[in-house]
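Handing you a structure now.
Apart from one protein chain that is not included, each protein chain of the complex appears where it belongs.
Now for chain A:
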Amino acid sequence: AVTAGGAGGAPRDSPEASLDPDHLYNVLFIGDSHVGKTSFLYRLHADTFNPHLTATVGLDYQVKNLVVDNKRFALRLWDSAGQERYHSITKQFFRKADGVVLMYDITSEYSFSDVQYWLSCIQEGAEDGVPILLLGNKTDCAAERQVPVKEGERLAKEHQLMFYECSAASGHNVSESMVGLVRLLKVHEDKLKNKAEEVPKPPQKKKGCCW
């Protein structure tokens, strides 16, 4: 069960959650400029929409504490600048990411077609099999929609991504998608741990003689 922020409600920071989390994950937010990465993070943090946000230059940082399934999670959220020129800066942070949120704007076909490009960046820079959440933002602008839900779903299925559509403006699916991502990150972490326990030494040895 989701303790904080069940269906619909935004997960609030409870003091217990911030003290000594059970799990800590670095999550990198990427996607084209102006798709709403910073607005999403603002909504997550303050539970309101701020229409007066400035363009991100370089990287921004935010902490979010969540209690999911009775466990305390601390998320370190890395917000990146969308412009292509900054990608070389963003790429340096891929390796440190435990999870990636790849966002596009459902009212911009262009931002959706760039998802492929971003996926190749992840493949290039991040750890293999890093959990990815594909987010189609701005569901509140239904009249201007250019990317059908089906398209997002199809792409997510093809690349095995978790998928949500959301709206930073209305709050729709903001906390839900984060809770989903946290669960995914937890499963991934457990998998990695099990793997490490199953084959404790050989990979290291192998590495040793290769070097």
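Here is the rule we go by: a residue touches a chain if its C-beta (ideal position, glycine included) is under 8 Å from a C-beta of that chain, and two chains touch if they have at least 3 such contacts; residues count from 1.
What we mean here is this: contacts and distances are computed from a predicted model.
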{"item": "Per UniProt record, name of the chain withheld from view [\"SKP1-like protein\", \"SUMO-conjugating enzyme UBC9-B\", \"Trafficking protein particle complex subunit BET3\" or \"TBC1 domain family member 14\"]", "value": "\"TBC1 domain family member 14\""}
{"item": "Absent chain, residues of chain A that touch it", "value": "33-34, 51-63, 76, 81-86, 88-89"}
